[in-house]
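Okay, structure first, notes after.
Every protein chain of the complex appears in place save one, which is left out.
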Amino acid sequence: MFFASDNWAGAAPEIVTAVVRAFSEPPVPSYGRDPSTARAEALLSHVFEREVAAFLLTSGTAANALSVAHLTPPWGAVYGHAFAHTLSSECGAPEFYSGAKLVPLGGPGAKITPGGIAVAVASARRGDPHSVQPATVTITNLTECGTLYTPAEVAAIGALCRAEGLALHMDGARFANAIVASGATPAEMTWKAGVDVLSLGATKNGAMAAEAVVFFDPARAADFLYRRMRGGHLLSKMRLVSAQFEAWFDDGLWLKLAGHANAMAARLSGRLAAKGVRLAWPTQGNEVFPILSVEAAARLRAGGAAFHDWGAPDLAPEPPVPSGHSVARLVCSYATTAEEVDAFVKAA
Amino acid sequence: MFFASDNWAGAAPEIVTAVVRAFSEPPVPSYGRDPSTARAEALLSHVFEREVAAFLLTSGTAANALSVAHLTPPWGAVYGHAFAHTLSSECGAPEFYSGAKLVPLGGPGAKITPGGIAVAVASARRGDPHSVQPATVTITNLTECGTLYTPAEVAAIGALCRAEGLALHMDGARFANAIVASGATPAEMTWKAGVDVLSLGATKNGAMAAEAVVFFDPARAADFLYRRMRGGHLLSKMRLVSAQFEAWFDDGLWLKLAGHANAMAARLSGRLAAKGVRLAWPTQGNEVFPILSVEAAARLRAGGAAFHDWGAPDLAPEPPVPSGHSVARLVCSYATTAEEVDAFVKAA
Amino acid sequence: MFFASDNWAGAAPEIVTAVVRAFSEPPVPSYGRDPSTARAEALLSHVFEREVAAFLLTSGTAANALSVAHLTPPWGAVYGHAFAHTLSSECGAPEFYSGAKLVPLGGPGAKITPGGIAVAVASARRGDPHSVQPATVTITNLTECGTLYTPAEVAAIGALCRAEGLALHMDGARFANAIVASGATPAEMTWKAGVDVLSLGATKNGAMAAEAVVFFDPARAADFLYRRMRGGHLLSKMRLVSAQFEAWFDDGLWLKLAGHANAMAARLSGRLAAKGVRLAWPTQGNEVFPILSVEAAARLRAGGAAFHDWGAPDLAPEPPVPSGHSVARLVCSYATTAEEVDAFVKAA
Partner (left out) sequence: MFFASDNWAGAAPEIVTAVVRAFSEPPVPSYGRDPSTARAEALLSHVFEREVAAFLLTSGTAANALSVAHLTPPWGAVYGHAFAHTLSSECGAPEFYSGAKLVPLGGPGAKITPGGIAVAVASARRGDPHSVQPATVTITNLTECGTLYTPAEVAAIGALCRAEGLALHMDGARFANAIVASGATPAEMTWKAGVDVLSLGATKNGAMAAEAVVFFDPARAADFLYRRMRGGHLLSKMRLVSAQFEAWFDDGLWLKLAGHANAMAARLSGRLAAKGVRLAWPTQGNEVFPILSVEAAARLRAGGAAFHDWGAPDLAPEPPVPSGHSVARLVCSYATTAEEVDAFVKAA
């Protein structure tokens, strides 16, 4: 009953096989000048239905921090949800890479809104050197509450960004889950909705360590290769990452893996609800957030269930979390089984 | 005939097998709290014969930059060879992470000397706020010219560092090759000789992407976990790295792989010398630096040999590199075969 | 009718005279090794009734940014009021110098509270590398709403800081006004209440450009001279700043100047209130915040009054600012005259 995180899982067999194959081949140029990296980059252009500039790496935090830094001057303001990983859980990596100020916004379900962004932007003093200058918006899809920005919601934020001259970054650590959940194409979820740069994460969805920074306007990626190198994020044996992406995109594997994870979450969510367990936020992707009594949580853990408490009760919908209860986060992955789900529900 | 770099090679079968096994196991905690990471860290303490604090990551540049940053205040001076990777080939990553000034020193064979360091330190004005303050020395072993710092040479630098209150960092991207070449133990080459922090690289020696920052005084590693995270270098599925290290140290694999690479280099070097080819620097590890005519280099490449020119003629011993010639770098790896070597020598 | 800011004023005659005298003297050592700087530093120890380490400079923003940077590791969290100058009006200077994350807190009258800090600290995950680590609290006294932290209020925050292992910084851009307003001694307002470092500003209170970073524990100031230099804040002809401080402290000038400014604000505040003008926040120092109709504000400006709108209606006490009204900020200085005050009140 492993629901602690999708990064507790191993790797999908297809990914493992691809890595084995890649490292059994003859020598290839290092630092991303190998054929596999070229193929992975081409696949990204294919998947997103336009020429993109893509940069592979092994860390999602790095993908976010480098992206934000490339879009934002040191005196810029970056708007994101207070609860977003980029703001709350990266130990200031975006600040380190960019020098900019991350401005925390609110919003139910860990989602920011055009209205909330507009208020924050309006409170900045443009042209006044005392004030950091509005520069970038960052959204996470799926969010840290497992909720989904629909393409229409992204597009509304994108339109505001265009109007205000802001760049739009999407943290796609669970992008595949969002794609499956929304039914949108990758293009519809990103550049067609105004996203400038995507941190695309494969790691949580069946890979070992495979992330990509995807610029939808290749011109905007100028000099990014220096920024990545300078952060120590240019791998010498890049085939390690590119092989994972090749396999991930092969025959729609990425969507199959995410589809399975989402389906397991739906099963878990539905059966918990059927038992009367209240959920803090709706289940839209691969994460389920039941409100459990302290006793129930302890009993489940004693029975072998692994999951985290999720410390954002103020983000939960009304009515508030009852005393003696807390919000738990259950994450399904490509590897979650129906048996695990059912065992958990039974024990709950 | 692949002699371009040891990071063009794939990965040793034992490493591949270990990664496959690691990712086929059940879920484990993420971010390095898994059993494999604990085992890898324990192995590092065992190999170095003392309790160390070790931090695993996927990039050697990151290992160097993070190490230097942890040892040096922003107003510090870091002394290293002008030709060292840390100074010449990391796009300023050490400066980015530390804020400090990297002071380039000279020295034959890309090796700095206690005397050279002492002169540089003496020219700094201690206590004068106008001057960066002497803080750290960084050496690379093997060097970028394939030469070896013997334990005695390291110890001489270490003694100077102690006397001057400087920290000593070793970039061990080819540490295994240096160990084999010197016959020293890992302890003798590092902390017994005064090294405070080692960037230990497995990647060039048969791994996929496996590096470690090793603090020989664990107290000095305080807060390093935040520094690593903040740089985006804390992997979520850390077993990817730890499994490589487990296999690398298992049954002395790391020394076998490096021993093979060094032996191939010795064979290459000896046979080239026997044919009258002059070497820029002595072959002490897994790298050979013949001085080739432009025509010979072109002919070899046309025949399928992959290698780089090495742009440091001013570091070559007397007499100077003749006009129409340049220094080539030939790197042997765990995967180099005697047939490759002999084919190259024949074609030379 | 100049109420735009206390930094629109010129300089007190005593300050001007001191600067003239200083620059008419024979050559003296540069970079702060002159006798006047030594005297100014000694005066600071005298005024604060203990041995302090003081660093003079010309910018209050620099004083704040350097102080925060010296107290906070790059992965630290700095807690302050969202409306504090340090967070809202320094274009990210504290982030630039420290690398840390400035965490905005709320609180009426631009004052943070021990309870508010405690909640924020509790929400950080100590020891978890994903989370910035609680490090520093910064308070501004007088605040940006002209309100006063009493010594008891500072001490309550100081006690929390001690208990939580946090450093406490005070931005004293209007420190003299706060001292006069509170009746406390400088020692009672600072180190006796747990303040570790004070940015002491003379500029707004009759000087030309004179600020000091004051460490109440000199040991904590180690290496600060490098940090100041590295930021470009070590003046070569330091007598410019030290002469101002010498005059400022001479015969209690600093308190006389602030006392005058506070008295003018009290006169202004009292007479406005007597005319039925509502104030957003109580007048405790040299700033008055009347709630004016748009028409009244325009009429006053047309009549020659200079003042700023103050964009923090959400900080005003209940009931909310009526539609068609806004909060104005009127700042009195050492140079404000009773005639100016009365003319403004008459026009209001």
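Chains here go by letter, A, B and C, matching the order in which they are written, and residues are numbered from 1 within each.
As a working rule, contacts are C-beta pairs under 8 Å (C-beta built on N, C-alpha and C of every residue); 3 or more make two chains touch, one makes a residue touch a chain.
Just so it is clear, the model here is predicted, and its values are computed rather than measured.
> Using the touch definition up top, pick the residue from C:37, C:61 or C:177 that touches the left-out chain.
C:61
> Tell me which of C:142, C:184, C:208 or C:247 is the one touching the absent chain.
C:208
> May I ask which residue of A:35, A:115, A:129 or A:303 touches the chain that does not appear here?
Checking the options A:35, A:115, A:129 or A:303, the one contacting the hidden chain is A:129.
> What does the interface between subunit B and the hidden chain look like in terms of residue numbers?
74-75, 88-92, 95-96, 99-102, 104, 123, 129-132, 311
> Mind listing the subunit C residues that contact the chain we can't see here?
2, 4-5, 7-11, 15-16, 19-20, 22-31, 58-66, 90-93, 96-97, 203-204, 208-209, 226, 229-237, 240, 306, 333, 335
> For subunit A, which residues touch the unseen chain?
Counting only subunit A, the missing chain is touched by 31, 73-75, 129-130, 133, 223, 225-230, 234.
Rule of thumb we're sticking to: only the chains that are shown with their structure count from here on.
> Write down the pair of chains with the top C-beta contact pair count.
A-B
> With centres defined by CA atoms only, which chain is the most remote from subunit C?
B
> Calculate how many whole Å lie between the centre of subunit A and the centre of subunit C, each centre taken as the average of the chain's C-alpha atoms.
Computed from C-alpha means, the inter-chain centre distance equals 41 Å.
> Rounded to the nearest whole Å, what is the centre-to-centre distance of subunit A and subunit B, using the mean of the C-alpha atoms as each centre?
34
> On a C-alpha centroid basis, what's the spacing between subunit B and subunit C, in Å?
Centre-to-centre distance between subunit B and subunit C: 51 Å.
> Out of subunit A, which residues touch more than one other chain, so two or more?
Expected reply: 90-92, 96.
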